[in-house]
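Provided herewith is a single structure, encoded as C-alpha cells, for subsequent inquiry.
Complex shown without one protein chain; remaining protein chains in place.
Right, subunit A next:
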C-alpha cells in the first residue's frame, strides 16, 4: 500500500501568555491510518491539533497537507484542505437542531434555506445509517445525550468533506461500549483511505485501535512508533517520562491519624466521585496523583468546603464530619486551603495585598470588631508576611493582588493560609503555571508545614510534583483511589494505575 503523508506538522512552537505550550513539535499522519497522539494532560496534544485545525496560529513551524505547504488562516481554511476536528468540548449551538448545526459549517450555496435544510436532513440520516447509528436531524442538540452530540460533531466534519479527521479525547465522555463502537467506526473510516488522528491518554485505545502512535510530553513530541511493537509499560514510560525524584526529603515519622475520608461519592449522576477512601496522618504529606478529570477537582472542592454535593464522610479527628463545618469553623480548626484557581478562588484580585492577606483573620477578630478595622495592624502583619514568605513584585502593599504574577500570588495565598500554624493543609495543583524557583519555594513551604506537624494533602495532576512531595501516594482514577504507594514509589507502577481501566 502506497502511503502518502496526509498531514505533516514540523517545528511547531506556540506559547500562551508566556507559557510555552509547544516546543519544536513534529507530527506526521498518513492516509489510511489511525494515528494516536498520546500524552498526559497538558502535554500539548490539543494545542498541536488546534493548530492543525486552524484555530491557533503557530509562532514558528510549518504545516503540510498532502506534502504541500499550507498556511491556515482559520477553521474555514482547514476545512478547505479537508481537515476536520472534533473538539473535546463540543462546538455545537445548543438551541439549534442537528441539521442547523451541520449547515453552519457548510459553505454558503445558492438555493433556498428550506430546501437545503431538507436535503441536508436526508444526507444526515443516510450518513448516520452508513456509520451505523440513528440520529434525528430535526432534534435540537440540547436534547441529545453526550454520545449523540459527539455523533453530530463527527457528522458535521464528515459532511463538510473532511478526509483528515482529528478526534480530541473522543472517548473521555463515552461509556466503554460507546467508545468501542466509535473507535471501530473511525477505524473503518481510515481503512477507506482517510487519515484519522486520535488524541488520547488511554493506552488501551492506542493498543487496540491505532496503527501508529506519537507520544507527547511537556510540549514536545517524544517518539513515533508502532503500538503493536511496544509494551504498555514502554508507552507509560514514554508518556510520564523518567526524571529523577529529585528534591524529596523525608519528614518526621508520621503522627496520629488526623483526617479520614470514607466512601465519599457524588450523588448518583451528579459527579465523578465514586467512593473515595483515604486516611491522612499528622506530619505526613499525602499526594493524590491521576490524570485530570478523574474527580480531583470535586474531591478538592469537598475538602476545601466549596460547594460540592457529596455522600459519605470527611472525618476530622476531634471534630467530626467536616462537610457540615462553616467557613468560620474551618478557620477555627486551622485548616489551610490552597485551591487550584488562585486568582478566582484564593484571592480577590481587585482588593489590595494587605486586604487579601488580612481577610483570613478579620472574622476571627484579630483586626478589630465589626465596626472598626485595625489598618495599622493589618499592614504590619502583611508586611511581615510578605517579607517572610518572599512575595516579590509587591511595589506597595496597597496594590491590587491581581497584579502579582502567578508565583507571587501563590506565595501570598500560602502566607495567609499558613499565618495561623495550620493543622490540616489541602492543596490543589499548587505549582501549576509556576516557574522552577517559585515551585521550589512553594514545595519548601509545604514540607515545612508537614515538619511542624500539619497533615498535608496534595492533589496534583503533575506526577513529578507528587513524587517530589509525597510520603504516601494515592492514585485517583474514575473517582476512586485505586492504588496507594509508600515513598519511594515506582513511577511506572503509578503511571499504570493512572491509566488502567477496569
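In the analysis below, a contact is a pair of C-beta atoms (placed from the backbone, for glycine too) under 8 Å apart; a residue touches a chain by one contact, two chains touch by 3 or more; residues count from 1.
Keep this in mind: contacts and distances are computed from a predicted model.
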item: Omitted chain, identified by the protein name its UniProt record gives, among "Phenylalanine--tRNA ligase alpha subunit", "NAD(P)H-quinone oxidoreductase chain 4 1", "ABC transporter permease" or "Septum site-determining protein MinD"; value: "ABC transporter permease"
item: Selected from A:32, A:75, A:295 or A:430 as touching the chain missing from the view; value: A:75
item: Contact with the hidden chain (one of A:104, A:146, A:306 or A:444); value: A:104
item: Residue of A:26, A:116 or A:315 in touch with the missing chain, whole complex considered; value: A:116
item: Contact with the hidden chain (one of A:6, A:43, A:92 or A:427); value: A:92
item: Interface with the unshown chain - residue positions in subunit A; value: 16-17, 53, 55-57, 74-77, 79, 85, 87, 90-96, 100-101, 103-105, 108, 112-114, 116, 156
